[in-house]
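Down below is the structure, laid out as C-alpha coordinates.
Missing here: one protein chain of the complex. Every other protein chain is in place.
== chain A ==
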Amino acid sequence: MSNVLAVFRKEFRSYFNSAIAYVFITIFLVLSIWLFFRSFFLINQASMRDFFGLIPLVFLLFVPAVTMRLWAEERKMGTMELLMTLPVTDFQVVFGKYLASLAFLSLTVILTFPLALMVEGLGNPDWGPIIGSYIGAMLLGGAYLAIGLFISSLTENQIVAFIISVVACFLLFIIGEDIVLYSIPVWLRSFCQALGLGAHFDSVGRGVIDSRDVIFYLSLIGFFLYLNVRSIEKRSWA
(Lines give C-alpha, C1' and ligand atoms only; values in the text may rest on other atoms or scores of the structure.)
Protein backbone atom coordinates (compact mmCIF):
# COMPACT_ATOMS: atom_id res chain seq x y z
CA MET A 1 0.00 0.00 0.00
CA SER A 2 2.83 2.37 0.84
CA ASN A 3 4.17 1.76 -2.66
CA VAL A 4 0.84 2.71 -4.16
CA LEU A 5 0.85 5.79 -2.00
CA ALA A 6 4.33 6.75 -3.08
CA VAL A 7 3.39 6.49 -6.76
CA PHE A 8 0.17 8.35 -6.06
CA ARG A 9 1.95 11.18 -4.28
CA LYS A 10 4.55 11.59 -6.99
CA GLU A 11 1.96 11.57 -9.81
CA PHE A 12 -0.53 13.79 -8.07
CA ARG A 13 2.13 16.36 -7.31
CA SER A 14 3.49 16.33 -10.82
CA TYR A 15 0.05 17.37 -12.14
CA PHE A 16 0.46 20.68 -10.42
CA ASN A 17 4.01 21.17 -11.53
CA SER A 18 3.04 21.90 -15.07
CA ALA A 19 0.95 24.77 -16.27
CA ILE A 20 -1.11 22.44 -18.42
CA ALA A 21 -3.06 21.12 -15.42
CA TYR A 22 -4.14 24.60 -14.46
CA VAL A 23 -5.15 25.37 -18.01
CA PHE A 24 -7.26 22.21 -18.14
CA ILE A 25 -9.00 22.87 -14.85
CA THR A 26 -9.70 26.46 -15.81
CA ILE A 27 -11.11 25.55 -19.18
CA PHE A 28 -13.21 22.76 -17.69
CA LEU A 29 -14.71 24.97 -15.01
CA VAL A 30 -15.36 27.99 -17.17
CA LEU A 31 -16.78 25.96 -20.02
CA SER A 32 -19.08 23.71 -18.01
CA ILE A 33 -20.34 26.43 -15.69
CA TRP A 34 -20.86 28.88 -18.55
CA LEU A 35 -22.85 26.29 -20.49
CA PHE A 36 -24.92 25.60 -17.40
CA PHE A 37 -25.74 29.28 -16.86
CA ARG A 38 -26.93 29.70 -20.41
CA SER A 39 -30.22 28.00 -19.56
CA PHE A 40 -30.32 28.00 -15.76
CA PHE A 41 -32.28 31.20 -15.20
CA LEU A 42 -34.37 30.55 -18.27
CA ILE A 43 -35.60 27.18 -17.01
CA ASN A 44 -35.98 28.67 -13.54
CA GLN A 45 -35.72 25.38 -11.68
CA ALA A 46 -33.67 24.71 -8.58
CA SER A 47 -31.92 21.72 -10.07
CA MET A 48 -28.52 20.89 -11.50
CA ARG A 49 -29.83 18.49 -14.08
CA ASP A 50 -28.66 20.59 -16.98
CA PHE A 51 -25.19 20.88 -15.53
CA PHE A 52 -24.80 17.14 -15.17
CA GLY A 53 -26.45 16.56 -18.51
CA LEU A 54 -23.37 18.12 -20.09
CA ILE A 55 -20.87 16.27 -17.95
CA PRO A 56 -20.54 13.11 -20.07
CA LEU A 57 -19.61 15.25 -23.08
CA VAL A 58 -17.33 17.66 -21.25
CA PHE A 59 -15.56 14.74 -19.56
CA LEU A 60 -15.06 13.20 -22.95
CA LEU A 61 -12.51 15.89 -23.75
CA PHE A 62 -11.28 16.60 -20.25
CA VAL A 63 -10.55 13.13 -18.88
CA PRO A 64 -8.34 11.87 -21.73
CA ALA A 65 -6.32 15.06 -21.28
CA VAL A 66 -5.81 14.11 -17.66
CA THR A 67 -4.60 10.61 -18.45
CA MET A 68 -2.78 11.02 -21.78
CA ARG A 69 0.48 11.94 -20.10
CA LEU A 70 0.61 9.26 -17.45
CA TRP A 71 2.30 6.44 -19.38
CA ALA A 72 3.15 8.06 -22.66
CA GLU A 73 5.49 10.50 -20.98
CA GLU A 74 7.27 7.77 -19.03
CA ARG A 75 7.95 5.93 -22.25
CA LYS A 76 8.98 8.98 -24.19
CA MET A 77 11.34 10.20 -21.49
CA GLY A 78 12.73 6.71 -21.02
CA THR A 79 11.80 6.63 -17.35
CA MET A 80 9.71 3.51 -17.95
CA GLU A 81 12.69 1.18 -17.51
CA LEU A 82 13.63 3.00 -14.32
CA LEU A 83 10.11 2.70 -12.97
CA MET A 84 9.94 -0.98 -13.82
CA THR A 85 13.18 -1.75 -12.04
CA LEU A 86 12.00 -0.10 -8.84
CA PRO A 87 10.84 -2.49 -6.12
CA VAL A 88 7.14 -1.97 -6.91
CA THR A 89 4.76 -4.33 -8.65
CA ASP A 90 3.14 -3.39 -11.93
CA PHE A 91 -0.24 -3.30 -10.26
CA GLN A 92 0.97 -0.88 -7.60
CA VAL A 93 2.23 1.53 -10.23
CA VAL A 94 -0.97 1.27 -12.29
CA PHE A 95 -3.17 1.71 -9.26
CA GLY A 96 -1.11 4.60 -7.87
CA LYS A 97 -1.29 6.42 -11.17
CA TYR A 98 -5.00 5.74 -11.43
CA LEU A 99 -5.66 7.08 -7.94
CA ALA A 100 -3.64 10.19 -8.71
CA SER A 101 -5.71 10.91 -11.81
CA LEU A 102 -8.91 10.17 -9.86
CA ALA A 103 -7.87 12.59 -7.12
CA PHE A 104 -7.12 15.22 -9.72
CA LEU A 105 -10.51 14.73 -11.33
CA SER A 106 -12.28 14.79 -7.94
CA LEU A 107 -10.60 18.05 -7.09
CA THR A 108 -11.81 19.56 -10.34
CA VAL A 109 -15.35 18.31 -9.82
CA ILE A 110 -15.41 19.57 -6.23
CA LEU A 111 -14.61 23.02 -7.55
CA THR A 112 -18.06 23.06 -9.17
CA PHE A 113 -19.69 22.67 -5.77
CA PRO A 114 -20.30 26.43 -5.31
CA LEU A 115 -22.93 25.92 -8.04
CA ALA A 116 -24.81 23.50 -5.81
CA LEU A 117 -24.63 25.96 -2.95
CA MET A 118 -26.00 28.68 -5.20
CA VAL A 119 -28.90 26.44 -6.26
CA GLU A 120 -29.63 25.76 -2.58
CA GLY A 121 -29.52 29.47 -1.85
CA LEU A 122 -31.90 30.32 -4.70
CA GLY A 123 -34.50 27.66 -4.19
CA ASN A 124 -35.39 24.38 -2.66
CA PRO A 125 -33.56 21.73 -4.65
CA ASP A 126 -33.89 18.02 -4.12
CA TRP A 127 -30.42 17.05 -2.92
CA GLY A 128 -30.91 13.41 -3.87
CA PRO A 129 -30.31 13.90 -7.59
CA ILE A 130 -27.50 16.38 -6.93
CA ILE A 131 -25.59 13.98 -4.68
CA GLY A 132 -26.44 11.13 -7.03
CA SER A 133 -25.13 13.15 -9.98
CA TYR A 134 -21.86 13.89 -8.20
CA ILE A 135 -21.45 10.19 -7.42
CA GLY A 136 -22.42 9.35 -10.98
CA ALA A 137 -19.95 11.89 -12.34
CA MET A 138 -17.16 10.31 -10.30
CA LEU A 139 -18.09 6.82 -11.48
CA LEU A 140 -18.32 7.92 -15.10
CA GLY A 141 -15.12 9.95 -14.80
CA GLY A 142 -13.47 6.99 -13.10
CA ALA A 143 -14.40 4.77 -16.02
CA TYR A 144 -13.09 7.28 -18.59
CA LEU A 145 -9.88 7.59 -16.56
CA ALA A 146 -9.29 3.83 -16.54
CA ILE A 147 -9.78 3.72 -20.30
CA GLY A 148 -7.55 6.73 -20.87
CA LEU A 149 -4.82 5.37 -18.60
CA PHE A 150 -4.78 2.06 -20.44
CA ILE A 151 -4.57 3.73 -23.83
CA SER A 152 -1.79 5.97 -22.62
CA SER A 153 0.24 2.84 -21.89
CA LEU A 154 0.02 1.75 -25.52
CA THR A 155 1.83 4.68 -27.06
CA GLU A 156 4.59 7.12 -26.35
CA ASN A 157 2.86 9.97 -28.08
CA GLN A 158 0.58 11.96 -25.77
CA ILE A 159 -1.49 13.38 -28.62
CA VAL A 160 -2.12 9.93 -30.03
CA ALA A 161 -3.09 8.72 -26.54
CA PHE A 162 -5.48 11.65 -26.19
CA ILE A 163 -7.21 11.14 -29.51
CA ILE A 164 -7.58 7.38 -29.17
CA SER A 165 -8.89 7.81 -25.63
CA VAL A 166 -11.48 10.32 -26.76
CA VAL A 167 -12.62 7.98 -29.50
CA ALA A 168 -12.71 4.95 -27.20
CA CYS A 169 -14.66 6.77 -24.48
CA PHE A 170 -16.99 8.22 -27.06
CA LEU A 171 -17.70 4.80 -28.52
CA LEU A 172 -18.49 3.33 -25.13
CA PHE A 173 -20.70 6.29 -24.39
CA ILE A 174 -22.59 6.41 -27.67
CA ILE A 175 -23.15 2.67 -27.92
CA GLY A 176 -26.00 2.79 -25.42
CA GLU A 177 -27.66 5.92 -26.81
CA ASP A 178 -30.79 5.96 -28.92
CA ILE A 179 -28.99 7.12 -32.01
CA VAL A 180 -27.01 3.88 -32.17
CA LEU A 181 -29.72 1.64 -30.80
CA TYR A 182 -32.08 2.60 -33.60
CA SER A 183 -29.74 1.27 -36.20
CA ILE A 184 -28.54 -2.04 -34.82
CA PRO A 185 -30.24 -5.43 -34.85
CA VAL A 186 -32.77 -6.01 -32.12
CA TRP A 187 -30.91 -8.90 -30.48
CA LEU A 188 -27.87 -6.69 -29.89
CA ARG A 189 -29.82 -3.85 -28.38
CA SER A 190 -30.16 -4.81 -24.76
CA PHE A 191 -26.47 -5.77 -24.66
CA CYS A 192 -25.37 -2.43 -26.13
CA GLN A 193 -27.76 -0.58 -23.90
CA ALA A 194 -26.32 -2.26 -20.82
CA LEU A 195 -22.81 -1.41 -22.03
CA GLY A 196 -23.46 2.27 -22.71
CA LEU A 197 -21.84 4.55 -20.16
CA GLY A 198 -24.48 7.25 -20.46
CA ALA A 199 -27.54 5.27 -19.39
CA HIS A 200 -25.87 4.20 -16.15
CA PHE A 201 -24.85 7.77 -15.47
CA ASP A 202 -28.43 8.96 -16.00
CA SER A 203 -29.70 6.25 -13.70
CA VAL A 204 -27.43 7.27 -10.83
CA GLY A 205 -28.06 10.93 -11.62
CA ARG A 206 -31.76 10.54 -10.85
CA GLY A 207 -30.72 10.10 -7.25
CA VAL A 208 -30.93 6.34 -7.14
CA ILE A 209 -27.79 4.45 -6.25
CA ASP A 210 -28.44 1.11 -7.88
CA SER A 211 -26.07 -1.75 -7.19
CA ARG A 212 -26.20 -2.71 -10.85
CA ASP A 213 -24.87 0.66 -11.99
CA VAL A 214 -22.14 0.70 -9.38
CA ILE A 215 -21.07 -2.86 -10.21
CA PHE A 216 -21.05 -1.97 -13.90
CA TYR A 217 -18.71 0.97 -13.41
CA LEU A 218 -16.45 -0.89 -11.00
CA SER A 219 -16.20 -3.83 -13.42
CA LEU A 220 -15.33 -1.51 -16.26
CA ILE A 221 -12.70 0.29 -14.20
CA GLY A 222 -11.30 -3.02 -12.94
CA PHE A 223 -11.15 -4.43 -16.43
CA PHE A 224 -9.19 -1.54 -17.91
CA LEU A 225 -6.81 -1.42 -14.94
CA TYR A 226 -6.25 -5.12 -15.46
CA LEU A 227 -5.57 -4.55 -19.17
CA ASN A 228 -3.20 -1.80 -18.15
CA VAL A 229 -1.21 -4.13 -15.90
CA ARG A 230 -1.04 -6.69 -18.69
CA SER A 231 0.08 -4.12 -21.22
CA ILE A 232 3.01 -2.82 -19.18
CA GLU A 233 3.97 -6.39 -18.30
CA LYS A 234 4.10 -7.13 -21.98
CA ARG A 235 6.33 -4.12 -22.59
CA SER A 236 8.73 -5.20 -19.91
CA TRP A 237 9.41 -8.56 -21.48
CA ALA A 238 9.12 -7.45 -25.05
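FYI, a residue touches a chain if its C-beta (ideal position, glycine included) is under 8 Å from a C-beta of that chain, and two chains touch if they have at least 3 such contacts; residues count from 1.
Following the convention adopted for this analysis, contacts and distances are computed from a predicted model.
For the chain that does not appear here, its UniProt entry gives the protein name "GldG family protein", which is one of "Dihydroorotase", "Protein translocase subunit SecD", "Heme-binding protein A" or "GldG family protein".
Among A:L181, A:L197 or A:I232, only A:L181 touches the chain left out of the display. Mapped onto chain A, the interface with the missing chain covers residues 16-17, 19, 21-22, 25-26, 29-30, 33-34, 37, 41, 44-47, 111-112, 114-115, 118, 122-129, 131-132, 178, 181-183, 186, 189-190, 193-194, 199, 206-212, 215-216, 219, 222-223, 226-227, 230, 234.
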